[in-house]
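Written out below as structure tokens is the structure these notes cover.
Apart from one protein chain that is not included, each protein chain of the complex appears where it belongs.
Which chain is which? They are A and B, in the order written, and residues in each are numbered from 1.
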Amino acid sequence: MLQALPVLALVAVGVFILLEMAEGDAVDAYLAGIGSGDAGFAADLRERYGLEGNIGTRFLTYAIRLAQLDLGHSVAFSRDVGAVILERLPNTLLMMVSAILLSASMGILLGGIAALRRGGPTDAAITVGALILNATPGFWLGLLAIILFAVKLRWLPIGGISTLDADLSLFGELLDVAWHLVLPVFTLALTYLALYVRLMRGAMIETDASGWVLAARARGLPASRIALRHIARPALLPVVTMIGLQSGALLGGSIVIETVFSIPGLGALAFEAVLQRDLQLLAGILLTGTVLVVAVNVVIDLLYRLLDPRVRLDAGLDS
Amino acid sequence: MTLDLQGSVPRVSTGSAVGATLLSAVILAAIFASWLAPGDPLDMVARPLLTPLQDARFPLGTDQLGRDVLAGLLHGARVSMAVGAAAAAAAIGVGILVGTLAGFLGRFTDDFLMRITEAFQTVPTFLLALALVSVLGASAANVVIAIGISSWPATARLVRAEVLRLKRAEFVDAARLAGRVPLAIAFYEVLPGALQPVVALIGITVGEAILVESALAFLGLSDPNLNSWGGMIANGRALLRNAPYLVAIPGIAIATAVLAVTLVGDGLASRFGLINRR
Partner (left out) sequence: MTDSAAYEANPIAGDGAVLKVTDLRVRFPAPGRGSSPVTAVSNLSLSVDEGQVLSLIGESGSGKSATLLAIAALLPAGTALEGDMRLSGRDGNLLVPGSRRRGIAGRHISMVFQNPGASLNPVLSVGSQIDEVAAAHRGLVPAEARGITEELLDRVGLPHSGPQAKNWARAYPHQLSGGQKQRIAIAAALAGNPRVLLADEPTTALDATVQAQILDLLLELVDERSIAMIFVTHDLALAASIGDRIAVMRTGRLIEVGSAGEIARRPQKTYTGELMRTALSFTRSASAPPAVQKPGRETTKEGLLLRSIHRSFPARGGGRVQALSGVTLKIGSGEIVGLIGESGSGKTTLGRITVGLEKAESGEVILDGSPFDPRGQRATVQMVFQDPLASFNPRRAIKEALVHPLRRHLGLTGRSARARIEELLDEVGLDPALGSRQPNQLSGGQLQRAAIARALAARPRFVVCDEAVASLDVSVRAQILELLERLRADEGLGILMISHDLGVVKSIADRTVVLFNGREVESGPTGQVLKSPREGYTRKLIAAVPSGLVPWRERLQDEAVG
């Protein structure tokens, strides 16, 4: 967990460099937004936000504010960046976690089946399907899903996170949100599914050739037990590692999916920030997204420890 | 990044044959776009919203501004392939450089470069590309830079791991005993072997770059003067109910192009013996 700190620090420095690279600063953007050009007012604002002086002092101000968890002021929303992000965070978190769980579990299942039926028609169908899904842009898949399930079949809502103006009980509200998330979560999960299918299939083929599987066969274990405990179980390790590595890409992918399905989350917020040239907000989202990815990786690390005794601290053999 | 080199494609020969055919089709379309569909694909050429097969001159129909969908498709191939290839080349180039330096220099340099690599792997990739484009401005070159910067870590980690592995090989010890200088050992004995597995990443990286470009274009953040497949989908989205073909057709083109480069990449990898065919 501690090794995440230098990474976070480096990302913070990177974000600062990004902000410095931009033409004009937050004050310019703000003044352009309110249509004012008063130089004295601009200088005041710069002093208040620590945007004056040379690059060294600017960085110092930036670092100190960041250490106080102050992400700055959003021009587009005229509010604290932190507050805006916190409001949108739960939706993204919900979508991201569901998509990770869905794509990983489906990938493990399908990849496992493909490996066990290696060379047969089931394997071919799963592998080709995964290849095609892997090549399909997520936003396009989302649009097709809207045409089919929301427009033509009318089974699912076209977008949004909940039904507006609906008077629902707490349970009903939860159900409503889940209902709205079916399409976006499936779309997001399907675009990352292929990776897990390929990885699980490959890992299982590799463990199938391992010495312990041969030994388990020689010892006369039932085929189903060998498949689950001796082939699939060790093959989960690279898949779990990949979940952590992919969480950044998946969060990035949710930006487009959130826009397609009009879900008020971090991704859609990032898009708005870009359109409005609200760089403070964009920087805040970048930092929050990174922290989110780090958090997912911490959870993945714990899971990995559960699955692989070799990385656990040796408990000792004494009874 | 743990690479799956094992179970990519079961019948590599069939896969790469299909991939090669598709890829040549896409590349031919890109090369001959101006000849097959002269003029600017963004110009209005016919009645708006002709459905596909309605008019023989516009077999894939026209959009709401009367632009030829087929012409857009052909010119879009040019954008996708060029941006995809350039961005992947940038990403792989940076990855090779960083991975080689980290692997050979070791110690502090290695630590520092690997922390940077981890930082780039932790930042949500597409968010970074988005931020870069919005800061640098939405030109084709900047899109290439943004994609390149956000997707080099996989190559860097692979190259570094291979360099570290080969540095310990007995034949490298043998070369030291043969009196070879460290630089000669690095470039002659270690690097060629360390770079070979990168071949397996080419297809994946190009495909990824094409997808990111299309997503940026879909959000309207790619070069507005270029006719991109992602842009065509964004354009058709407004008429999703009435003219779904405007969304469907360019999407199929993107998927075809990405599928083609992935299959060809897998084929290359297996040709170089990087995929165990079991």
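Methods note: a contact is a pair of C-beta atoms (placed from the backbone, for glycine too) under 8 Å apart; a residue touches a chain by one contact, two chains touch by 3 or more.
Given the structure is predicted, the values throughout are model-derived calculations rather than measurements.
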Contact with the hidden chain (one of A:93, A:177 or A:237): A:237
Touching residue (missing chain; options A:101, A:214, A:275 or A:298): A:214
Hidden-chain contact residue, picked from the options B:118, B:162, B:189 or B:208: B:189
Missing-chain contacts mapped onto chain A: 210-212, 214-222, 225, 229-230, 233-234, 237, 307-310, 314, 317-319
Touching residues (missing chain, whole complex) on chain B: 169-171, 173-180, 189, 192-193
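Here is the rule we go by: only the chains that are shown with their structure count from here on.
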Geometric centre distance via CA averages, chain B-chain A, whole Å: 21
Residues of chain B that touch chain A when the two form their complex: 1-2, 4-11, 15, 115-116, 118-119, 121-136, 207, 211, 214-215, 218-219, 221, 230, 233, 237, 240-241, 244, 247-248, 251, 254-259, 262-263, 278
Residue ranges of chain A touching chain B (in the complex, touch as defined): 4, 6-7, 10-11, 14, 18-19, 21-22, 111, 114-115, 118-119, 123-124, 127, 131-132, 134-140, 143-144, 146-147, 151, 198-199, 201-206, 209, 238, 241-242, 245, 248-249, 251-253, 255-256, 259, 270-271, 274, 277, 279, 282-283, 285-286, 289-290, 292-294, 297
